[in-house]
Structure formats: structure tokens, C-alpha cells
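One structure, pasted below without further comment.
Missing here is one protein chain; the remaining ones are kept as they sit in the complex.
Up next is subunit A:
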């Protein structure tokens, strides 16, 4: 089969800003914060230095049936919810898609860690008999992808990239390759994460990468601001329907945007810190543009990874200037969403796609004073109106994973 352009025809999400794409997008445009104080008893019990998180706006158990909810880890619950929305949004007819031509690629950073912890508690407290026979399918990191594959009878391949905070973006990149290879006509692609728990909060806090602005949660995530002090852990899921353009055209699908190119590589520098020169982040962006046949000077917008950490935020802007130039307008959705880890790249790709679709870039909130190391135009305060044809979404992960996705108008 000949190589084919890849288009976006369906969007689904559940995030700290809303239970669907519409409310999430409205939240981003209005500069709402999804961050709040954690009420869980373990915050005080362990005297955790971080007492805030970006929790889901709509609890999955309000959407799923009781039995679905009890058989799925929370990371699987959000994946199923977002995938159903995306599928419905893509308006497949009664015939749907041939199972052999339908794929799923949904990544996660942590997977079913909360199931592992809960079942271990049951084992310790009550013994073997109380351990669920669903323990393994609930905790495995391919669980979110596998459940979505079952729901829609996807047989062209079901995959789960695990690359920390780049997992969601890598889901889209992998799906893009499947479609370009002709391995599928349609792929449900994205990332899922739901691991707000004592141990993850404690672990990230010990690595000194999280904001401790506990008395002011809404202003804690502040990418590029001089007073930023770390990221805010979030949870959620984003899933997009990607299709070969010929297939989408033949069925008369509504097209939001094109996923023109994807670039993935690795720093091989340090397990958590990005290469300070941003060399390989830049090369990922260059690869996405090259794969999409796009000139760097035509890129108008970068939806940045910017997590609100001291080092990472500035490094990324250095990489953007290196790969793309000084002209792109930047925004950092994590200022409102928090950091959804393995779901971040997928949810933020949806924001990028909608920016192209609506000609609107959401603001970066909490940006009082721009870091002097950043010499690019950052959207702050209000959304920016802009006729957008070409935009990049960046995602980088612990482990040195770099993913850049180049989206263009249809």
C-alpha cells in the first residue's frame, strides 16, 4: 500500500478541566485551573511536602457502569471513557471499521500502580483469597490499550508505548507510523494516566521536581514564570482517531487537522534531566518537520511540554529556537491541566489540533514575569486569535525520550 497522509477525525478526553473535550477546551481558553488541594488522608499521615494535584473534574465512576468500574484500573477507566468519546466524535457509520484495519496505540507512564498497591494491601491484610483475579490485567501498562482494543474489536495491532511523560505523544507517533505503513486504516491513539497516590506523590516529591505551593494550588503550575518551583501531578486521558486520508475522504469524515509528521528520539544523557543544550529535543522537532515536508520557518505555534520546572522549561525554548526559529508563538497548557504524565502529550495534542481548528491559542496562565532565559513570544493572559496552519506539539519524558508531532490544517 502506498504511503498516505494521516488525518485527525475524532477527539476524546477526560481531564482535570472537564469530563470531555468541550469542557476541557473551554477551561483552557478561559484560563481555568484544574489544580486543587488533595483531600486524601495519606497527605497528612505521611506529612507529604506536596499537598496539591490536578484531579479529574469528573470521576470515572460517574460515567462507567458499576461493574465496568470495578473490573478496570483507573488508568483503564479513563482510556475507555476518552476512546468512546473519540469514536463517537469520528461518526463511523453502522459498518464501523474492519477489525483487521483498526489499531489502538494508547501509552501510559505508570500504568496500574494504584491497583498493585491496593491488591498488595489486600494480600497483606487478608491473605490470598481476597486478591482479585483481575489484579494483573488491571495493573499491566498495556491494560488501557487492550481494553480499548476489546471495546472496538481492533485487530490491526494494539500497542502501549511506555516512555514516561512522552508516552501519550508517542502513542500518536506510533499510530502515525502504522497508518503511513499501511498497517491500518484507522487507529485510536493517545495516552492514559491515573496514579495520584501516596507513593507517587512521595517519590516525585523526594526527587524535588514538584511544586510545593500548597497554599495557592491554582497558581502552583507556572511554566516559564521566574517563580516556578516544579510541576503539579495530574491525571486524565486523551484519545484521538487518526485515519489514512483516503479512508477518511471515502467515508466523508470531518477532518480537524492533519498529523503531518512525527519525530522521536532519545537524549542518552541522564535518567531524568534533559540534555541542557536541547540538542535532541530540537532534532525530534526537525524530524517531525522533515517527515511532514514542512519548512521550519513556516511553523507558527508550539504547544510546549513546559512542565513548570526550573531546568526543563528554558531548555525546551532553546531547542525550539534551534529547530524552528524565533517566530513560533508558544503556550504551556500544563499551567492549567497540571502534568498528566503519560496522558499529557495526547491531551495537549488535542489542544494543538483545536488551536488549528478554531484559530485560537489558549493562554499560559500564572505567567507574571517571564524567565529572562526565554526569548520567544508566549501567549499569556488571553487566548490569541491566529490563522493557524502549522503547529508542533512537544513531549519529553524521564528517560530522555523526546517526541515532536507536527500538525497542519486540513
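Assume a residue touches a chain if its C-beta (ideal position, glycine included) is under 8 Å from a C-beta of that chain, and two chains touch if they have at least 3 such contacts; residues count from 1.
In the analysis below, contacts and distances are computed from a predicted model.
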Among "Acyl carrier protein", "Formyltransferase/hydrolase complex Fhc subunit B", "FAD-dependent oxidoreductase" or "TRAP transporter small permease protein", find the name that the UniProt record gives to the complex chain excluded from display. "Acyl carrier protein"
Which of these touches the unseen chain: A:36, A:132, A:265 or A:327? A:132
Would you write out the residues of subunit A that touch the absent chain, in ascending order? 65-68, 70, 129-130, 132-134, 137
